[in-house]
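Structure first, then comments.
Of the protein chains in this complex, one is absent; all others appear in place.
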Amino acid sequence: MAEITFLEALRQGLWEEMERDERVFILGEDVGIYGGAFKVTDGFAKRFGEARVIDTPIAEAAIVGAAAGAAHMGLRPVAEMQFIDFISCAYDMLTNYVATARYRAGLSTPIVVRGPCGGYVRGGPFHSQNPEAAFLHTPGLKIVYPSTVRDAKGLIKASIRDEDPVLYLEHKWLYRRIKDQLPEGDEIITPIGKARTAREGKHLSIITYGATVWKSLEAADKLEKEDGLSVEVVDLRTLLPMDDAAIVATVQKTNKVLIVHEDTRTGGIAGEITARINEQAFEWLDGPIMRVTAHDVPLPYAPTLEDFVLPQTDDIVKAARWLANY
Amino acid sequence: MAEITFLEALRQGLWEEMERDERVFILGEDVGIYGGAFKVTDGFAKRFGEARVIDTPIAEAAIVGAAAGAAHMGLRPVAEMQFIDFISCAYDMLTNYVATARYRAGLSTPIVVRGPCGGYVRGGPFHSQNPEAAFLHTPGLKIVYPSTVRDAKGLIKASIRDEDPVLYLEHKWLYRRIKDQLPEGDEIITPIGKARTAREGKHLSIITYGATVWKSLEAADKLEKEDGLSVEVVDLRTLLPMDDAAIVATVQKTNKVLIVHEDTRTGGIAGEITARINEQAFEWLDGPIMRVTAHDVPLPYAPTLEDFVLPQTDDIVKAARWLANY
Amino acid sequence: MPAGLASGQLLEIYYYLRLTRTLEERLVALYRQTKVIGGLFRSLGQEGESVASAYALERGRNKDILSPLIRNLGSMLVMGAQPIEILRQYMAKANSPTRGREQNVHFNDLEKGYLGQISHLGDMVPVMAGIAMTFKMRREPRVALVYVGDGATSTGAFHEGLNFAAVQRLPMVIIGEYNHWAYSTPPEKQFAVKDLAEKAKGYGIPAVTVDGNDVFAVYEATKFAADRARRGKGVHFIEVKTYRRKGHAEHDDQHYVPPEEIEQWAKQNDPVDRYVTRLLDERLVTADDLSAIDARVRTEVDEATDACVDEPLPDAASALPGVYADPPAAERLWYRSV
Partner (left out) sequence: MPAGLASGQLLEIYYYLRLTRTLEERLVALYRQTKVIGGLFRSLGQEGESVASAYALERGRNKDILSPLIRNLGSMLVMGAQPIEILRQYMAKANSPTRGREQNVHFNDLEKGYLGQISHLGDMVPVMAGIAMTFKMRREPRVALVYVGDGATSTGAFHEGLNFAAVQRLPMVIIGEYNHWAYSTPPEKQFAVKDLAEKAKGYGIPAVTVDGNDVFAVYEATKFAADRARRGKGVHFIEVKTYRRKGHAEHDDQHYVPPEEIEQWAKQNDPVDRYVTRLLDERLVTADDLSAIDARVRTEVDEATDACVDEPLPDAASALPGVYADPPAAERLWYRSV
């Protein structure tokens, strides 16, 4: 069993689905001969032909809209946003046309829109975004956000097979940094809508997703060593629909919750999680639900500024300590 | 002092600012001779000329983008979205270009983007939206949402005078339903960033904004009469930046919070409010922060369905009772 | 026979023209009785282009697919939408195609060949490009036809979708409806070219301008374009010059329109009148044929109305299912069951 990167796992998942199901095809900017800005579709055009790996004009609304039309007709399009930041140009198409299609008109629209998101890579304000919060109040859309090699593969396969539109967010900082071995042979599918306990613990729960899962795990180790604290880390994996059961379970287990995400504090999805815990497990809380997030600014480009704005392992440690002592 | 409608108050505010400051101009679809789909700018083209009341092509991104360019040069554009639902077409321009301009490049961009929002009017999924949550994690943007005749006028004037971009949301259901008298002569300005106590109370707080302020007040009367409950109603008025002081104050006063909004539950801004209360006033809570919101579906068109999906006065009454007895 | 249409077909076209107009008049009556929920949009004076363009397509199970706008009721009827479906939609009945979830002509039947629009103008162009792309990938001899208003050509979605389709040489036909108004906005405030066809040429596709109130001209232009697309020759743009004789919707009093202008179009350039005149002048059909159809249409619209006007609105709780295939239904909010 060879070690593969997060990016390679995603690539494998896409490849296997293309092999398995001829209805699956890819469209996006520079996804063909070039293989995509991050090489996620490297070699696909060669293997599957340009008819199934389509280089499009620079037109995100058209990419998502055309994917929707093809999906209505029974195909399984996977649309790439070169950077997820550019999905803002397809915001109308995705929220108004695609997400509502089944409900308003009984149309099935099984598309996957995927792309590189997230910071910690000196990308500046327009190549580092986390768009999940903008799509969270979009009934009809699903949002997945893997943090592990296994889930990178398992969630892309599940997303392609899902009957509804899925926004698949892949963190650039994880692409080549995270490596793991995957069992060959048996098929890896990660169910959509199910969170994962990344680390068992009893004193305090960190609920998170994406890149900050790793920073939270780092913080948990530190807290174990330095403070003897046992911290549970829950990796949501799917943001919409949310896994209430898993959230409530960890609250009932540790009675203290720290929510960590990379998005800005105001309007980030920590708010929604906090509200759900209030409604479903208020009595179990031994302290306030607290947030560790980015500052409320557009993400600046200089390393010193980006590091200051984004949540770091030490921030999580500090916040967790405070909450543990509460 | 004559009674005027919410819509007329907004109109007066716009009119007065156009009279006061020649840098102010209006652009949008059918805002000129026609006076706008809801007649908010009726008579403006006649009075101020077509050079200051500009009928544009159907191009929301161009409307917002052109407004931004003019604002950089020192003008004060007020852009109308014919229905706020169509702001989704300018989502990229508003969140990426406009909102970040001051921070990333030191550009001042004092524009107002305004338009009719909200349901209860049989508008169906694309003429009833509440977009505030999609813009809440947009540092650099301000969001105001008046519920009274006075604030309709006071907030449009404050928005036009603000140095930063403001999204001004006006609820269609309030346009002609809400009437009030405004003192002639003295100028009405509602400060951005300050909530309003719509009703004093001591047993429970309802935090809300927009059309549901009125439904909450109705519920409060009912609860007073039928249950002898004294319910405080806080009208946020500004959603971004949020008035934490007012939120904390009401929590400390009543110790129980019900958040009511018309937007869908998941991803609506009740989440953010809940998180802020947790962080700043957890110890003051005698019960969980609960939400009364729309169901998580696109807003359907049939009266029976719309009434079921949207929060109604009775829902607020039921939820408040439950919380009061908690 | 003009445009190679047999007299049976000529009468069928007349039937759809008459049905469109009569059905809309019925909707006006229901609107005045406040039975219609929300706005009412008329295609008065534009029925010709909607009916003729749709009639030029291949119809029947899984043939061509079109995407109508609010003023293309006629095209949906041609593709097989039933008057009672339209009436139910406008009255938001439980039995309407969208079960009261969406408005007026916003519904679809992909097998019959129409995809319902959403309100956001321009969005259907990329979506229909995707449908055309599927036809091309599967090598099916099918065509996607999308209508776009003169105003909607200003949207970014129109541009992205048309350019996408042009580059991929997709089997798509676009009908650009130059009806002189976008709500209250005239063409000269919408674009700086005289004809929409000039605009379309900038996408590297053939574009023609035809008299939109001449049923035969629209039929022939669409047939030519559709056949060409079917043969793999790519996108074709057809501008139809017509006139929106009613307001944007019933509430709109058209104060911004010179009244004589409407008069003139009504008197001298009504697509149905022109069609009838030609049929009779050239003795292609008899006056009796036509009045028989008028009678049949009246009966059908009456029967459809009677059959559904008193139907119930949807059951409230039916608002929850169907947001996703799985999970099956959105949850009912907690306080509804305390």
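Which chain is which? They are A, B and C, in the order written, and residues in each are numbered from 1.
Definition applied: contacts are C-beta pairs under 8 Å (C-beta built on N, C-alpha and C of every residue); 3 or more make two chains touch, one makes a residue touch a chain.
Only a predicted model underlies this, so the values are computations on that prediction, with no experimental measurement involved.
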{"item": "Per the touch definition above, residue among B:Asn96, B:Asn130, B:Thr190 or B:Thr250 touching the missing chain", "value": "B:Asn96"}
{"item": "Identified contact with the non-displayed chain, of C:Gln190, C:Asn213 or C:Thr305", "value": "C:Gln190"}
{"item": "Which residue of B:Ala68, B:Val113 or B:Ile188 touches the chain not shown here", "value": "B:Ala68"}
{"item": "Contact set of subunit A toward the excluded chain (per top definition)", "value": "29-30, 32-34, 37, 55-59, 61-62, 82, 85-86, 88-89, 122-127, 265, 290, 292-293, 295-298, 300-305, 307-309, 315, 318-319, 321-322"}
{"item": "On subunit C, residues whose C-beta touches the chain left out of the figure", "value": "154-160, 163-164, 166-167, 169, 188-194, 198-205, 234"}
{"item": "Subunit B residues touching the omitted chain (full complex)", "value": "25, 51, 54, 56-57, 59-75, 77, 92-93, 96-97, 100, 102-108, 139-140, 142, 163-164, 193, 241, 279"}
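Methods note: only the chains that are shown with their structure count from here on.
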{"item": "Relative to subunit A, chain with the most remote C-alpha centre", "value": "C"}
{"item": "Chain whose Cα mean lies nearest the overall Cα mean", "value": "B"}
{"item": "Subunit A and subunit B: spacing of chain centres that average the CA atoms, whole Å", "value": "31"}
{"item": "Subunit B-subunit C separation of Cα centroids, rounded to whole Å", "value": "36"}
{"item": "Multi-chain contact sites of subunit B, meaning residues that touch two or more partners", "value": "85-86, 88-89, 125-126, 290, 296-298, 300"}
{"item": "Multi-partner residues of subunit C (at least 2 other chains)", "value": "98, 101-102, 106, 118, 120, 156-157, 323, 330, 334"}
